[in-house]
Every structure is written in structure tokens, then in C-alpha cells.
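Reviewing the structure listed below.
One protein chain omitted, others in place.
And now, chain A:
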């Protein structure tokens, strides 16, 4: 167990907690649902993945225990968290939550009219 591996583990844990903190700040500071959802689904995913990777490396290299559940957890979070963000954001748009007033363009706005015209 060399010091450099301990440094990498510590860096991963601190980076993961920092990214989770960034998520919390984003949830407080950002103006509307969509930007908040952007902050929550992106940086929280990477933060949790960093922490899980650090935990895995700690138990693998320090204790000699290969925990495959952590690898599975990393893959699972990586697959599902963006999909959850996508579904939440689509559900809010379809239930008519308006965008931030300084938003420039909304390409989905005329979708219903376009479909009625072309169907």
C-alpha cells in the first residue's frame, strides 16, 4: 500500500464530496426547474461515482477485498441517474412549468401546433 494510492483515494473522496456540495449550491442558486435539474442530475452523479470509486479502491487495495457490488453500483448510477433527470424534466415541461424569464428559445413550444397541422 503506497502513499500515492492513499493520495488517489483521498482525492477521489474529496472531489466527490465537493461535487455533491456543488450540486447543493446549484439547487439553491439556480433560477428555474430545468437548470436546477441540470445541476442535480449531472454533478451529483459524478460526485457519487467518485465517492463509490474511492471506497472501492480503499477496500480493494487496503483490505484486499474486491467488492463487485460497488462496481455494479457505479454502473447502475451512471445508467439510471441521467434517465431520472430526463424523466423529471420532461414531466415538468409536459405539466406546463414555465422556463426562466430570461430564456432565449423554446423549441418544444410549437410542437403541438406542428403535430396538429401535419397529422
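Here is the rule we go by: a contact is a pair of C-beta atoms (placed from the backbone, for glycine too) under 8 Å apart; a residue touches a chain by one contact, two chains touch by 3 or more; residues count from 1.
The definition used in the following text is that contacts and distances are computed from a predicted model.
Visitor: Just by its UniProt name, which of "Glutamate synthase (NADPH), homotetrameric", "2-oxoisovalerate dehydrogenase subunit alpha", "Protocatechuate 3,4-dioxygenase subunit beta" or "Na(+)/H(+) antiporter subunit B" is the chain not shown in this complex?
Guide: Not shown, but named in UniProt as "Na(+)/H(+) antiporter subunit B".
Visitor: Which chain A residues would touch the chain omitted from the figure, given the whole complex?
Guide: Contacting residues on chain A, toward the hidden partner: 69, 72, 75-76, 79-80, 83, 86-87, 94, 111-112, 115.
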